Structure formats: structure tokens, C-alpha cells
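One protein chain omitted, others in place.
Entry: chain A
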Amino acid sequence: ISFPFQQRIEIHKLRQGDNLILGFSIGGGIDQDPTQNPFSEDKTDKGIYVTRVTEGGPAEVAGLQIGDKIMQVNGWDMTMVTHDQARKRLTKRNEEVVRLLVTRQSLQKAVQQSMMS
């Protein structure tokens, strides 16, 4: 299923010491409790959501916002993964750039409004 209201975001990882950081936090996963997710519209949605974005970090610079649902990372699907698998896919040591496909409720509403007007 392809969601029409999607955005592609390219994040360049920042090197901090020995680690490459992206500057945001994720929550969710198929092994987590979806009812506690404050960002999802559908409380049975077990996808990966952005729960925090550090200020001035690479994610914020690239345009990632809090509450975004991450659909793909570098082509890998993120809608049916466990929390740990999601973390691993984002923090691969040999990748310096990650391309995310995200969807956002505000995006959805903006497109709907522009379609109606």
C-alpha cells in the first residue's frame, strides 16, 4: 500500500567520537504496546514513530519533525519491524546517509485542504 502523503528526508549522520548519531529518538515497533503511542492516530498502529528531535541535530536540519512515522529507511520497510530491528537499521556503522520515507498527519491534512480549496 503506498501512502500518497509522504515525504522523503535525507539525513547526514553526524560523527560524535566513535558514534554516528542522527539526532532523534524513535518509539514503537511490533513488540511494543501501540496504545501508549501519543503520536499515532490509530492506536493499533505498531509502526516506528519519531518521539523526539534534538535541536540543531542532523534530523532537524533535514526537516524531520516530531510525530513523523517512518515508513522506510534506505529502502528497508519499517512498518513491521521490532523496536530493536528499527534501531539497528538506522544505526548501521557503514552508512553515512540515511534516506527516510516518512508520513505525517499534518502533511495529510495540508494536502487534503489544498485539494478541497
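Convention: contacts are C-beta pairs under 8 Å (C-beta built on N, C-alpha and C of every residue); 3 or more make two chains touch, one makes a residue touch a chain; residues count from 1.
Definition applied: contacts and distances are computed from a predicted model.
Enquirer: One chain of this complex is missing from the view, so tell me which of "Propionyl-CoA carboxylase alpha chain, mitochondrial", "F-box/kelch-repeat protein OR23", "VANG1 protein" or "Aldehyde dehydrogenase family 16 member A1 isoform X4" is its UniProt name.
Expert: Its UniProt record gives the name "VANG1 protein".
Enquirer: Who touches the missing chain here, A:22, A:71 or A:102?
Expert: The single option touching the absent chain is A:22.
Enquirer: Of the residues listed, A:51, A:65 or A:79, which one is in contact with the missing chain?
Expert: A:51
Enquirer: What chain A residues would touch the chain not displayed?
Expert: 21-22, 24-27, 29, 31-33, 36, 51-52, 54, 83, 87, 90-91
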